[in-house]
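Note that this complex is displayed minus one protein chain, with the remaining chains in position.
On to chain A.
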């Protein structure tokens, strides 16, 4: 392409630095508006910016071209690459709102996305996502999750997305003992969606849950997730295990999502994109370590083998990002 007859206000010269950028001063406006095959530029510009800089770029683009950068990207790019760029350009709260909304529309395999957002984010990040949800979808997150889920899934997911967990380190050891016992009793009875089981996982602070689950292991011999594997085909149990993992060891949870997505096992097609984008500025380095230990090859190597083109380049640029 590169046909710019319809473009106004675009700097066709060399360095078209847009003014108030604060951090992205070398933004070459040539990369905007009718990009043709300038995916290289998009990768190199956007991939290496942090959230505040990306926000700034979006703002400046909108002021210059009177169009949301995301809309423009939508028109130009293809599938996987488009998705990773779009998700990366959104700010974290909007991204979570977008992913959550998508998850409420698809089938059950995307319940885990809701679990990720509700449990692997901090309480403050979850609040911001809920606010972004109001702004974009004119509904509350919990009303959509409640409306689109049923039975046991609803019983678990609605409280999870509505939670605002205490985020301090205070832990009550007596309570940990009592609640470990309650969890164990319900698991023995196979009452996996029992009110108390859900109450504990959905309302207690992460520190408290960690204490409870440590006690569970000490007292009853194994990890709660081993006990929750009673029926490997049971989807609700899978979601419960995901909940526990996201709350206590998210890096292990995300390693598994990546591993399954890269080997194309399971049905979580968007897993690779989603995990790379949402963890790039959080704990990607830790996830990479876990991945390497578990799979012998490095994450970057596995991604390179499994993907190609601009999609691969963007993903690798993101996995190289520094953690927050």
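Here is the rule we use: contacts are C-beta pairs under 8 Å (C-beta built on N, C-alpha and C of every residue); 3 or more make two chains touch, one makes a residue touch a chain; residues count from 1.
Just so it is clear, contacts and distances are computed from a predicted model.
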Listed names "Annexin 4", "dolichyl-diphosphooligosaccharide--protein glycotransferase", "V-type proton ATPase subunit" or "Pyruvate dehydrogenase E1 component subunit alpha", with the criterion being the UniProt name of the chain not displayed: "Annexin 4"
Residue among A:40, A:68, A:102 or A:143 that touches the chain left out of view: A:143
Full-complex contact with the absent chain, from A:58, A:154 or A:252: A:154
Absent-chain contact - pick from A:71, A:134, A:264 or A:301: A:134
Given A:86, A:165 or A:241, the one touching the chain that is not displayed: A:165
Contact set of chain A toward the excluded chain (per top definition): 127, 130, 134, 138-143, 146-147, 154-155, 158-159, 162-168, 170, 195, 199, 202-205
